[in-house]
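Only one protein chain is missing from this complex, and each of the others stays in its spot.
And now, subunit A:
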Amino acid sequence: MRITRVLGAALLALGLAAGPAAADSSPSPSASDDGKAPSRAGTSFRTATEIEQGQQATASGSTGDYLYWSFPADAGQRPTVKATVKLPRTHGAQTWQIDVYDGLRRRQSCQYGSATRTAGQGAASVELACVLRTVRAWSEPWANDPLPGTYYIRLTVVDLGAADLGLPVSAEVRADSEDIGGAAAVDGSLAKPLVPGIAVKSEAEQDGAKSAVLSSIEPDDGWSSGWWTDRWVWTAVGGLLAALAGIGGYALTRGSGRPSRVPPNV
């Protein structure tokens, strides 16, 4: 009787323990290709074309142009930026590069991916990738950790022969992100995401006036409020398991049946 109860408790504990593991592997945000993907690019931070994550933006330009896009990234995401440049039929060797900047126009490093690549003479295209660090909800002002907000992509050729300048190229850019989840959850949060011009924007909204803003970017489902993390599940399950283990431990000390030292007929 007691053994079955202990076994049952153990099974329950196992089942609960599997819970956080399931919560851990939350799927990455689904790519939404419903909206029309932009077919142009800006030429400066100010004019950067806004794209959403999962959108395949295209643009045609000339070799030597600086092409800018911007996308939103929220806390707990690890963005990956990929770009493909289709080169003209004849050209010399040229080196292309993507740089990613955060909402404060600070350059963000790539963890992996070849952000700079040289296309050999006559190569049809060149592919670039940059995996950023995980976006945190908060960081010290003295750090340049990625924070939620606007991210700028700059695509350009950094090394080319003089004769290749101005030749037509077309580029495809896509930003995706992997959801890192609670492992990256930190305490603290920004009052406003790192979106340039957000102070001006909120003012304009109060006035009811519609004016151009530096960046009107926002994720599909809004910026995360920052209080939810799967750490709540882990900690709650941990507490529950601790309680069960406590009951188990208590039960062990009681043994089965009446204590042997207690005489019968008491």
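Note that a residue touches a chain if its C-beta (ideal position, glycine included) is under 8 Å from a C-beta of that chain, and two chains touch if they have at least 3 such contacts; residues count from 1.
Heads up, the rule we're going with is that contacts and distances are computed from a predicted model.
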item: Chain not present in the shown complex, as UniProt names it (candidates "Sarcosine oxidase subunit gamma", "Nitrogenase iron-molybdenum cofactor biosynthesis protein NifE", "Amino acid ABC transporter ATP-binding protein" or "Alpha-1-antitrypsin"); value: "Alpha-1-antitrypsin"
item: Of A:Q53, A:T134, A:T156 or A:S177, the residue in touch with the unshown chain; value: A:T156
item: Touch residues of subunit A, complete complex, unshown partner; value: 13, 17, 20, 40, 42-47, 60-62, 64-66, 101-107, 137-138, 141-142, 144, 156-159, 162-163, 165-168, 182-183, 185-192, 194, 196-200, 202-204, 206, 209, 211-214, 227, 229-232, 234-235, 237-239, 241-254, 259, 261-262, 266
